[in-house]
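One protein chain omitted, others in place.
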Amino acid sequence: MMNLKVFGVARDIMGGGEIALTDSIHSVGELKALLLNRYPKLKELNSLVIAVNQKYASDEVSVAETDEIAVIPPVSGG
Amino acid sequence: MMNLKVFGVARDIMGGGEIALTDSIHSVGELKALLLNRYPKLKELNSLVIAVNQKYASDEVSVAETDEIAVIPPVSGG
Amino acid sequence: MIKITAKPIDVQKVIDTASSLGAGAVNVFIGTVRDSVHNKHVRWLEYEAYESMAVAEIRMIIDEAAHRWQLQGWAVSHRVGTLKPGEVAVVVAVAAVHRKESFEACQFIIDAIKAKVPIWKKEVFEGGEAWVSANPPLVIHSN
Partner (left out) sequence: MIKITAKPIDVQKVIDTASSLGAGAVNVFIGTVRDSVHNKHVRWLEYEAYESMAVAEIRMIIDEAAHRWQLQGWAVSHRVGTLKPGEVAVVVAVAAVHRKESFEACQFIIDAIKAKVPIWKKEVFEGGEAWVSANPPLVIHSN
């Protein structure tokens, strides 16, 4: 099982700040495709980025259940 | 009699913060020429500017005894 | 000092933390909550952070700035939670030998914080609310 931390508007769209996926996922690219398919409103965001172990990660980065994985919508700090 | 306010290094050179001149002076240019002649160390400064009634004044500005006249060496505030 | 905090920020303390006897210049940026945005009255803002990653990202930004502008000191504090108009959301303070460096470094840091750091705000108006969609995070790392 893969646990996702979900923030900001993505949390509202996905219905929670902690989401557990039972799907078999091996890369950031696969995860993003799955999320965009399951939560189509995510497509309306300017961007959707995945952080793996607290680093922004590109699609080819591999992910495992032991990684800390976060769903990062457009940031707006400051 | 013309009273000068004198600041910073010019005060050290001219020997006081308030200097009274008995000379007949009609313009900023005349005043500067007189000061540079009487206090030659003023020539060593990067600049020597006269303020008339709290405004920096160019050489052609006329001066009278009733004006507030100040000797302004290079500034270094901040 | 890098701090993500739910308590009101003590601006003077952030400045004091950044200050240094070797510095002639301290530049401070204070981001505050405006009372109106796009002509709508703001009731409050809600800030949230991915705290551990936010601290790590800010540290990377600071490290780059400290090296590039030879900073003598620095401090960053970012508020989370509910903020009313007039409250301080973020303070960046940097100390440098000369003023030009202090301005450049401070602006670099706040620009990078707004562009990259995983912090989000929601604006709550009379009769509505909206997540602010300022920037996609700019830097993507691959491994």
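By written order: A, B and C. Residues from 1 in each chain.
We adopt the following convention: a residue touches a chain if its C-beta (ideal position, glycine included) is under 8 Å from a C-beta of that chain, and two chains touch if they have at least 3 such contacts.
As the structure is a computational prediction, the values presented were derived from the model and not from experiment.
The absent chain, not drawn in this view, touches the displayed chains B, C throughout the complex.
Screening C:S19, C:S52, C:T82 or C:S133 for touch with the missing chain picks out C:S19. Interface note: of B:G16, B:P40 or B:P74, the residue touching the hidden chain in the full complex is B:P74. Listed here are the chain B residues that touch the chain not shown: 5, 7-9, 12, 45-47, 49, 51-52, 54-58, 60-62, 70, 72-78. The chain not displayed touches chain C at residues 11-12, 15, 19, 21-36, 85-86, 95, 97, 99, 102-103, 106-107, 110.
One rule holds in what follows: only the chains that are shown with their structure count from here on.
Centre-to-centre separation between chain B and chain C, using Cα means, comes to 48 Å. Per-chain Cα centroids separate chain A from chain C by 24 Å. Residues of chain A found to touch two or more other chains are absent.
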